[in-house]
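Okay, handing you the structure first.
On to chain A.
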Amino acid sequence: MDGEANGMTISLAFDWVLGVVLVATAAGALFSKTLFRGVVLFVVFGLLMALAWVRLQAPDLALAEAAIGAGLTGALLLDAIGHLKSRSVTPSHNDDDAVKGST
Partner candidate 1 sequence: MRRRVARHAVAGVASVAVGIALWQAIGVRSIPTVSLPALVREAMPASGVSHDITAVLLNFRSYDTLLEIAVLLAAAVVALALRDTPRERMPASQPYLILDTFVWRITPLLVLVAAYLLWAGSTRPGGAFQAGSVLAGAAVLLRLSGLAVLSVDDRLASRVVVVFGLSVFLLVAAGTLLAGQPLLAYPPAWAGALILMIEAALTLSIAVVLFSLFDNAPQSRPAAAPAQRGEA
Partner candidate 2 sequence: MSPIPEISGWWLPLAVLGTSLVPALLIMLLAEHRQGVRTVLNLGAAVVKLALVAYMTWGVAFGNNYELRFGMMPGVDFVLRADAMSMLFAGLSAALWLFTTIYAIGYLEGAPNRSRFFGFFSLCVASTMGIALAGNLVTFLVFYELLTLSTYPLVVHRGTPKSLNAGRTYLRYTIGGGAVLLVGVALFTSLVGDVSFADTGALVSEASYDATLLRVAFWLLIAGLGVKAALVPLHGWLPIAMVAPAPVSALLHAVAVVKAGAFGIVRVVYNVYGVETAQALGVLFPLAVLASITILWGSVRALFQTEIKKRLAYSTISQVSYIALGIALFGPWGSIGGLAHLLHQGLMKITLFFCAGNYAETLGVHDIAELDGAGRRMPVTSAAFTIGAFGMIGVPPLAGFVSKWYLGLGALESGMPWVLGVLVLSSLLNAAYFLPIVHRLWFRPQTAPWPDEHSFGTGETNRWLLIPTIATAVFTVGAGVFANMPYSPLRWAMLVVARVYTQ
């Protein structure tokens, strides 16, 4: 009873931490200076989401999130970054505001 309660407390604490980290990672992914870092953080976010799904007793979702959300989406985004940047004449990593590459 006590152990269970204790376990619950510990796990809840883990959940809290995970929640905070999730939010922080998401914030990093969304508002990072460079897009590349944002995408990398997004992949991390995906993996953390997978953890969260586990915590929500949804292992299927955890698998899917890891494979699809983090893995594939990450790959797609990274590939896209590479292409979008590779053709910009100005080789600036800080493309947040350089939305339109100069010709």
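The rule is short, and it goes like this: a residue touches a chain if its C-beta (ideal position, glycine included) is under 8 Å from a C-beta of that chain, and two chains touch if they have at least 3 such contacts; residues count from 1.
On the choice of candidates, all candidates are chains of the complex that A comes from, given by their letters.
Keep in mind it's a predicted model, so treat the numbers as computed, not measured.
Engineer: With chain A shown on its own, which candidate in 1 or 2 touches it within the complex?
Structural biologist: 1
Engineer: Candidate 1 touches which residues of chain A in the complex?
Structural biologist: 59-60, 62-64, 67-68, 71-72, 75-76, 79-80, 83-84, 86-87
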